Structures are given as C-alpha cells and as structure tokens.
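A protein chain is absent from this complex, but the other protein chains hold their places.
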Amino acid sequence: MSLDQVLTVIVNGLTTGSIYALIGLGLTLIFGLLDIVNFAHGQLLLLATYSTFALYTATGSYWLAVACVAVAATAIGAGLDVVLFARARAAPITGLLISVGLIAIVENVLHEVWGPTPRDIPPPVSGVIEFGFVRLPATRLFVMVATIVILIAIALFLKRTKAGVALRAAGESPEAASLMGVSVERIRHLAFAVGTLLAALAGALIAMILPVEPVLGDSLLVVGFIALIVGGAGSPLGAVVGGLLIGVIESIGISLWSGTAAQVLTFGLLIVVFYFRPTGIVSTAQGSRL
Amino acid sequence: MKRTGPVVPTVVVAAMCSALLGACGDSDLAGASGEGGVKLCASVEQTGGAASLGGWFEQGLEVATQEINSGDGLIVDGKKVPFELAVADNESNPETGLAVQKRFEQAGCKFIFAPALATLTGPILQSTRNTDNTLMLTIASSAVPHLGTDKGANLFMPKLDFPYALPTVVEAAADKYAPKTAAVVMAQDASGEAQQTAIVKALEDRGIKVVYDDFFDPTTRDFAPYIDKIKRTDPDMVFAGYVDSMVSPILKAAVEAGFTQPVFVGTSGVSSKAFADNPGILNGVVALSGRAVDVTDDPDVQAYRDAFAEKYGSAPTESGSSWGVLYYESIRMLAKAMEIAGTTDDLTAISKAMTTDEAGDYEGRTIDMTFDAKHHAFHSSQVGFVNAGQISEYVLIEPKTRSSE
Partner (left out) sequence: MKRLAVHFSSPIVAWLTFALAVAAFCTFGDSLAVYVAALILAWALWGTSLNIIWGYAGALSLAQMGFAAIGAFSVAVLCKDEQINFWLAVLVGMVLAVALSVVVGYVTLNLRGFAFAVMTLITSLLIVVLLTSWEPAGRTTGMVVAASPGEIIIGSWSLDLGSDQGLVILLAVANTVTLVLCGWLERTRAGRFVVALREDEPLAASLGVHPLKYRVLAFMLSAAVASLAGSLYALTLKFITPSLFSFHASVTLIACVVLGGLGYRFGPLVGAAVYIGLTQWLHVGGDYSDALSGALLIVIVLFAQMGILGLLKQGIDKLTGKQPAHRHDESPTDELETQTGAMTHD
C-alpha cells in the first residue's frame, strides 16, 4: 500500500474513532466517578440526536439546536440522577438495572414520536478537503476537532475549576472529600449531568455524519464501553485515546482483511490491553475502580 | 443460600398463574372471527432492528384491507365479507415472534402473515404449526425449504426469492453497463448472506470477475473503511447493502471518498431515494418488485395510489414501497382466491385457488404475481437506471421460469 493509502486508512479510522471517543468520554465520567454502568447512555445520546434534528428542522440553525439540546441534557442528567440513580449508590448493579429500564422507555418514546425510518440531517458544514490523495469530508473533520475541543474543555474543567476538582476528589475518596466540605451527593449529580451533556454533544455531532434511527443507540454503546476500558475508566483522555485506537484498528482490519477480522482484532486489542495494563492505556492515579 | 420456605414457590406459582391467565385474554385479538368477518393476523417487526421494514409491510396490509372493506370488497355466497386485520409486534425478536404466533393460533386466526425476518419465521415454521388450520404467508427465506413439502401445504411465499430475483437484476445491469469486475458487500445477516450468494453466482455465471466480497455488521453505518478497500480493488460495478438505510450511508461514503465512477447497484428493496440523496453517484441501478408506484400514467398503479391516499392522506413513496406492495397484492390475491373458491374457511380450496392452476394470472395493480404449484411466487421486477440521482429509464424484467422442482 502506498503512503497515501495508509494515510487514508488511518484518517478513516480516526474519524470513526472520534465518534467512539465521544461516547467513551461521556461514559467515563459516569462510570469512572460514579461507578454507575449506564447502559442507557446510548439512548440518551439518541434522544439528543433526534432533538437536534427536530430543533434544527424547526429553527433552521444547527448551533441553536445544539445549544438548546446541551442545556436540556444537563438538566435531564441532573434530574435522572436525583430521582433515580441517587438511590443506587450502595449497589451499582441497581443502577445498571435502572438504566436497562430507561433504555426501554426512551427507545419506545423515540420510536413513537419519530418512527423507525432513518432521518438525515443536512449538515451545517459541507464539502471535502483534500490533502494529497487523502480526502477528508468537512463534517468528519469537524467532528474530530470538536472531540478534541471537548476533551480539552473537560480536562480544564476537571483540573482548574472548583467543581471539577471537587468531582475528582469525590471520585477518589468520598469520605475525605466530604470532610473537606464537599457536598458529595451534589457533586455526583453534577457528574451525571456532565456525563449526559457529553452524551448529548456526541449525539448532536453524530447527527452530522450518520443517519438517525432508533437502533443506533445499542451498537454504539458496546464500542463506547470498550473504548472506556481500553483507555482506562475514569480518564477522559483515556476514553478518547481508546476510542481513536479502536477506530483505527477497525479501519485497518477492514482494509486489510474483512469486517469479521476487524471485530476479532478489536477484541484482541482489548485482551492485550487487559493483560499487560489492566488499568487501561492511560492509567489514572486512582487505578482500577473496582 | 438462604432457604426461603413456601413463600418463594408461592410467588413462582403466582407468577406462572398470571402467565396462564394472561394467555386467556388478548386485547389485540379479541373477538376471533366474529360477525362473519375474516380475520387476518399479521406479525410485524414494529420495533427492534427491522422496524423500518416492518413499517412498510404494515402500510401494505392496511391499505389493502381498507380498500377491500370500503369498496366492493370480498363477496362470498353473495354476501360481502369484511377483512379484519390484527397486527401484533414481534419486536424483531425470535422469542416474541414465537409467542405472537401462538397467540394467533389460540385466537383462531386462519390467515397469518408471518414475520419477514428469517430468524423469526424459522422457529415458527419448525414448531408444530397446524397446517390444516392456518394459511400462512411470509417473505422470509426460511420458508423456502418448506415449500413443496407437507408443511408447505398452506404456506405461501409472496416474494420472488433471491436466487431467482437477483440474477435478473444482475443481467439487466450487466447488459446495460458491461462491467468486467464487480465488488459485493452485504450485511452479515440472513438476508444479506442469501443475497450475496445469489449475486456472486450470477456474476460468475456471466463471466464477471468478483474482485471484492465481504460482509459488514448489520448495525454499521460508517462505511468509510469499506469504501476505501473497495476503491482499491477498482471494480466497475458495486453491489452494496440491500435497504435504503444501508445503501444511503454507503453511497455517501463513496461520494466523500471520490469513488463515484463505478455503477452502484441496489437490489430489490433499495429505492432511488438513496441515489437522489447522493447525486454525486454517476450511475446507479435499482430494482423494484413490480411497477414503480410514483409513475402515474399507469391506471392500475394509480388505483393503488388512490387507495394509499385514502388511508394515509398522502401519496406512496418509492422508498419502501417495494416491500409494502408484496403484502398489498397478497391480501388482494387472497380475497380473489376466496371468491373463486367460494369459501372463507376451506383452506385447501383457497390454497388451490391461489395457485396458477385455477386462479389464472392474477391481475395485480402494482405487480403481476402468480404462485406455482409449490407456492413459490413469480413476479416481474422493474429495474431502474439512475443517473446523477434521477431515474432515466425503467426496464421490466420477467422472471426466469423455474425448472420443474
């Protein structure tokens, strides 16, 4: 394969991977800090995608739609945590089951309101950018850049803002944090809210690239979790690294061999990472959460 | 573990009793065949992975039922007999599909539309379905091994199955564009595999070299890596995906990769909408079961369009219509067969009347469909040639006759 072809394969992998990274980002906050396995993450993402579609159609402005959805998602996330997931603190498996119930509810509602036919959003950016023989659609470039921007924003939030630091503290040691005057419960609500916000942003961005249909939630979820594990639970950078890595591996697998090979390779990656570095590629200070 | 005494089994018993009780009443199917109506029970993928397909089937069923009931209708023994359509959701899940089937049988449904997915119809056909008491129609490929056997006595497959339908599409596309090489990439599921087998064989029979042959996970919507690989094998013609929801993203990825030279062929079920959404693709081929429903100079098709508008208040779109019309015509054929046989109960007589022996060629509105002695369907297809998103011409393809099997 020529250099251009190799580059194309990698670029394709990075663009697919940035979607996975976005999902992993949202999951890592909720799982890494709250120990909640939120299977409904995919559905919340989808809800955001459909809402973006609806608002965009209604207002004609993609950015306005995204802004509204972002605000709504944060509120919904906080609400879900306060009403439901707060009761699952002692037993994470309860949180898992709650999320299973949520999946059914959200998917049913989406299906009733919008129907099963896939929808397409005309993207706000269009065109294809060419670097030599490598062609990169503007929408995908936008998604990649947005992912990096979000990652930096989250990192800054966690490191520099009071709320972010409190979040990390509560994640590492709830007892110590509460001794320091941090309201641990409030922080957890915040974590869930931010996680949901990330899911919503992922959904809004994915709407630009993929057709929207109710079953989109499930398949993305599994990959999101794998990204999370590969990168290291609790680490936003890890989630992004994990997602991108999986995207690239898939792309290589498909290009060199077949779709099935790509799946097997992804699992192989997971096994290798787990064997040599169980806390994930980007190991966090707190190590493995369980 | 804790011994939990008699309370536990009481709960188990209670749960199971409620299950039993639950079986006794079914709001979907209440009032089995009352008031002289003929009950049609349809198991449809309303939710789950195949929900978009299910929606189109449901449309076909509803339009036909309403048309028959509101018009001249089905006349048996000088009396007009209404159809009662009951639709149940099988959730695209084999376990639920089997439960729905058992519900239908318990409610005394004689005429059943089984699921479209092979993974659901497979278990249904394997379980002891009482072939004397139910007449079943299904387009699922898992029905094929049963046709012509004892189990196929009252079983109909109102769709030309892939080994017969696809070669004609391949031939028509090859006649027009004379490709030397071709790439095939299908979803890794029952339908995709069956189609891939049929297409590859047809290509090889025609002497076209298959330079790429792979499957993708059915949930894939991001096809950039596949397009990249296909592009490098440099095919003249590409067969990719079998429904709009797959083909549209594939075409989009192809345009983004600058891969617009080859002819992209959509098998039956793919509409020109996928191409209209991606006008960057220069040449495309679509295949519809029957006549295109957005072509309005055909009075028969117009009759269908009117019936559709009557029910839904809008015109039918080409997208998905290819699936819906199969069920639409099936109900109409069933009605005609009942009229010819003069009965709504004698399944053997009705089955006989549905086949070419007695019914003659059924004059369909959107398809001319006939069933042979083994209840395989034969119908024509419309192959449409698409250029830059617009259909430029249609070619009507008659099916190849089956050798006696």
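Residue numbering begins at 1 within each chain, and the chains themselves are lettered A and B in the order written.
Following the convention adopted for this analysis, contacts are C-beta pairs under 8 Å (C-beta built on N, C-alpha and C of every residue); 3 or more make two chains touch, one makes a residue touch a chain.
Here the structure is a predicted model, which means the values were calculated and not measured.
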Note = Here the chain that is not shown touches A, B
Ask   = Which listed residue (B:105, B:228, B:318 or B:339) would be found touching the missing chain in the intact complex?
value = B:105
Remark   = Among listed residues B:194, B:208 or B:224, the absent chain is touched only by B:194
Query = Of the residues listed, A:7, A:54, A:68 or A:84, which one is in contact with the missing chain?
reply = A:84
Request  = Pick out which of A:54, A:82 or A:97 touches the chain that's been left out of the picture.
outcome  = A:97
Key: From B:52, B:65 or B:141, residue that would touch the chain that is not displayed   = B:141
Note = Of A:67, A:105, A:176 or A:256, the residue that touches the missing chain is A:105
Residues belonging to chain B that touch the chain removed from view = 1-13, 15-20, 22-24, 26-28, 47, 94-96, 98-99, 102-103, 105-106, 118-119, 122-123, 125-128, 141-142, 188-190, 192-194
Query = Residues on chain A that touch the omitted chain in the whole complex?
reply = 35, 39, 84, 87, 89-94, 96-98, 100-105, 107-109, 112, 174, 218, 222, 229, 233, 260, 263-264, 267, 270-271, 274, 278, 288-290
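Simple rule for what comes next: only the chains that are shown with their structure count from here on.
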Query = What is the distance, in whole Å, between the centres of chain A and chain B, each centre taken as the mean of its C-alpha atoms?
reply = 36
Query = What part of chain A is in contact with chain B in the complex they form?
reply = 1, 5, 8-9, 12-13, 15-16, 19, 107-108, 111, 115-118, 120, 128, 135, 137, 140, 209-211, 213-216, 218-219, 250-251, 254-255, 258-260, 262-263
Request  = Give every residue of chain B touching chain A within the complex, in rising order.
outcome  = 46-49, 51-52, 54-55, 188, 214-217, 219-222, 224-226, 228-229, 232, 244-245, 248-249, 256-258, 277, 320
